[in-house]
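Attaching a single structure in structure tokens format; questions to follow.
With one protein chain withheld, the remaining protein chains of the complex are depicted in position.
Should a chain be cited, it is by its letter among A and B, assigned in written order, with residues numbered from 1 in that chain.
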Amino acid sequence: MQFKRPKTIKDTQTHYCPGCGHGIVHRLVAEVIDELGLREKTIGTAPVGCSVLLYNYFDCDIIECAHGRPPAVATAIKRCQPDKVVFTYQGDGDIAAIGTAELIHAANRGENITAIFVNNAIYGMTGGQMAPTTLIGQKTTTTQNGRDRKKQGPPLKVCELLASLEGVAYLQRVAVSTAKDVIIAKKAIKKAFQNQLDGKGYSLVEVLSMCPTDWKVTPKQAVDFVNNEMKAAFPLGVYKDV
Amino acid sequence: MANIKIDAERCKGCCLCVSECPRGFIRMSEIFNKSGNLFAEVTDIENCTGCALCCQICPDMAIEIEGKKKPNVPVKEISQRRTNKELMTKFE
Partner (left out) sequence: MSKPSKKILLKGNEVLSQAAINAGCGFFAGYPITPQNEVPEYLSKALPEAGGIFIQAESEIAAINMLFGASASGVRCMTSSSSPGVSLKQEGISYIAAAELPCVIVNMQRGGPGLGNIRAAQGDYFQSVKGGGHGDYRLIVLAPSTLQEIYELTMNAFDYADHYRNPVLILGDGILGQMAEPVELTKYRPIVDLPEKDFVLDGCKGRERRVIKTLLLQPAEALIEFNEYLKKKYAGIESELKLCQKYRCDDADLVVAAYGITARIAEGAVDMARDKGLKVGLIRPITLWPFPDEDFRAVAEQAKKLLVVEMSNGQMIEDVKLSIECSRPVEFYGTGGGWYPTSEKIMEKIESVYE
């Protein structure tokens, strides 16, 4: 048994808060890149959000995009270099609010790219405002009495939304709140990359993830929130696999 | 016994590994690391099964394992014998 930091991850300590899920997702993506031997042919896109600095941690080519635009940028990179592997890494604000149009159309065109969507139900980087995926009743700095379905609508479910699009090859929602979930998440991410190598089309893995800082809870409570609340609102599972 | 190492300087003290270890073999230090965090420590390296569940949950890639052998005590027994809570008090 071996358990080492993946090669595609640099030695640098991350800037993420203690207990933040981004670090786990980074590791999983990097492990998959290592295992499939893709480091030297991968181009990743960094979003605007807490993970904007992911190029400080990933040891592969990275382009930092404007807020919400990674699917458009990735589309062009993949079209120009079909022999390369292109992945997007986006938060919920990036993918499901400001970048909804880019997401839906890249998915619907069936762009042969891999999308990693980290859903932490909040705007992390800007200090805890409501995200499109914030749960009903969840308190944020812009929904101080909790999200109200009548005023802010229900949380937006990206996998369910994309499932109807013909261009989409693979959709799975996973979590990183328990070791068991992490192992499942890794398998899903690996499949999403393998799909790209097999030319299957748009593959997205939604990862339910912890943001203890902006949820204003301890890391342990954050894990519990994912397990008890988020998994109920965002059921895990495969939403599409063609 | 597994050759498990927790990088005290990488650890941010989130404690997620503590609750994840099925054997209750991880506890938090009583001293701070250079960044000012309490860090995770393996209390019973001899009997660590090397299951790597702690590595899986660690957001900071602070735990590494190099190879593993069978634990000295049968796994079944360990899990019955020791809980995290007991260990924590034992080390207090």
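Basically, a contact is a pair of C-beta atoms (placed from the backbone, for glycine too) under 8 Å apart; a residue touches a chain by one contact, two chains touch by 3 or more.
Computed from a predicted structure; not experimentally measured.
Peer 1: Specify the shown partners of the omitted chain in the complete complex.
Peer 2: The undisplayed chain, in the complete complex, is in contact with A.
Peer 1: Just name the one of A:C50, A:C65 or A:C159 that touches the chain not displayed here.
Peer 2: Checking the options A:C50, A:C65 or A:C159, the one contacting the hidden chain is A:C65.
Peer 1: Given that one chain is not shown, which residue among A:R79, A:R149, A:K180 or A:K216 touches it?
Peer 2: Touches the omitted chain: A:R79.
Peer 1: For the chain left out of this view, which of A:A30, A:I43 or A:L204 touches it?
Peer 2: Hidden-chain contact among the options goes to A:I43.
Peer 1: Using the touch rule from the top, list residues of chain A that touch the missing partner.
Peer 2: Residues 39-43, 46, 52-53, 55, 59-66, 69, 72-77, 79-81, 84-85, 101-102, 104-105 of chain A touch the chain absent from view.
In this section, only the chains that are shown with their structure count from here on.
Peer 1: Can you compute the centre-to-centre distance for chain A and chain B, using the mean CA position of each chain? Integer Å is fine.
Peer 2: So the centroids are 28 Å from each other.
Peer 1: Chain A touches which residues of chain B in the complex?
Peer 2: Residue positions touching the partner: 2, 9-10, 12-16, 19-20, 35, 37, 50, 52-61, 63-68.
Peer 1: Which residues of chain A touch chain B in the complex?
Peer 2: 1-5, 9, 13-14, 16-24, 27, 176, 178-179, 182-183, 212, 218-220, 223
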